[in-house]
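And then chain A:
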Amino acid sequence: MILDIQKLETGYGKLKVLLGVDLHVGKESVGLFGPNGAGKTTLINTIMGMQRPWSGTVKFDGQDIGGKSTHLVARSGIALVPQERELFPGMSVADNLELGAAWVPRAAGIEKRQLDMVVQLFPILKERLKQYVGTMSGGQQRMVAIGRALMANPLLLILDEPSLGLQPSIVAEVFERLALLKKEVAILVTEQNVRESLKAIDRGYVLENGAVALEDSAAGLAKNPHVVSAYLGI
Partner candidate 1 sequence: MTKLRTEHLTRAFLGLVAVNDVSFSMEEGEILGIIGPNGAGKTTFINLVSGIIMPSSGTVEYKGRDITYLPAHDRARLGIARTYQLIHPLENLSLIQNVMVGSIFAKGNGLRAARAKAEEVCASLGLTGLDRDTSKLTILEIKKMEIARALANEPEVLFLDEVMAGLNSDETRELIAQVQTIARERKLAVGVVEHVMGVIKELTHRVIVLEAGELIAEGPYEEVSKNPRVIEAYLGGAA
Partner candidate 2 sequence: MRKALALLAIALIAIPAFAQTGDTIKIGGIWTLSDITGKQGSAAALLAVEEINKSGGVNGKMLELIIADDEGKADKAAAAVEKLATVDKVEAFIGGMASGAEVGKIPAYAKYNKVVVATGAASSAIVEKALGPSPGSDYYFHLHPWDYNQGASYAEGWDAIQKKFPSIKIKKIFLAYEEGAFGKSSWDATKLLFGADKRYTIDGAPFKSALLGGGDYSAVLEAAKDFKPDLFLWAGYDADALPLLEQSKAIKFTPKIYLGAPPGWPIGFGSSKLSKNVMLYGMWSPSMNDTNPASKKFYDAYVKKYREEPATYFALLAYDAVKILADGIKLAGTTETAALVKALEATKYASPLGETITFKPSNIIKHQGITRQKILQWQNGFQEVLWPFEAATAAPVFPFPAWK
């Protein structure tokens, strides 16, 4: 088990957002679905130490990381591709990628290898290593964000809405790459574009109102009438 979350509760102020979430990720690719406000981003923030758990446990690679600072979580081997990308706009692509690896012990000494992998995954980045990230399109920035996360040679890669703001063609491309990646690294991905992401995952959870409403294999989810009506309605 790489990530094991049990009975996790947290919230903001007096508002409880997660009401006891159980979720685990092994060496696999896991999807996390649900409407806006269901608590997906809160769950990710809690894993990453940006949000303190009120109760419950978050275990990563056998260690309790609940409540640890974000940078320590990141150094322990979880890489996040946040919804808002959170890149360094005034720095070059190369620097953004470099920073992905610079502070993570797991990536020490193998930066070159990781960089090769990233540019192989997103060839367009190779041409643009010197370009400032702030001047790139949303889709390209999304690639940089994924690339930056991969540079850390993570044990677990978390992607929060990787297709947000992307044109459909690029969405397809991103998920193709993710499908390739799942052999290398455990993945947890939240996505509104359920149909596309089902191709890239092994298993999925549906989160509703702060609790897991459904857990099934990708194939099972695709057939589930609730999922079809809510997310695959068209």
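Please note the rule applied: a residue touches a chain if its C-beta (ideal position, glycine included) is under 8 Å from a C-beta of that chain, and two chains touch if they have at least 3 such contacts; residues count from 1.
Selection criteria: all candidates are chains of the complex that A comes from, given by their letters.
This one's a predicted model, so the numbers in the text were calculated from it and none came from an experiment.
Note on this complex: chain A touches candidate 1; the remaining options among 1 or 2 do not touch it here. Partner candidate 1 is touched in their complex by these residues of chain A: 13-14, 35-38, 137-138, 163-169, 171-172, 192-193, 195-196, 208-209, 229-230, 233-234.
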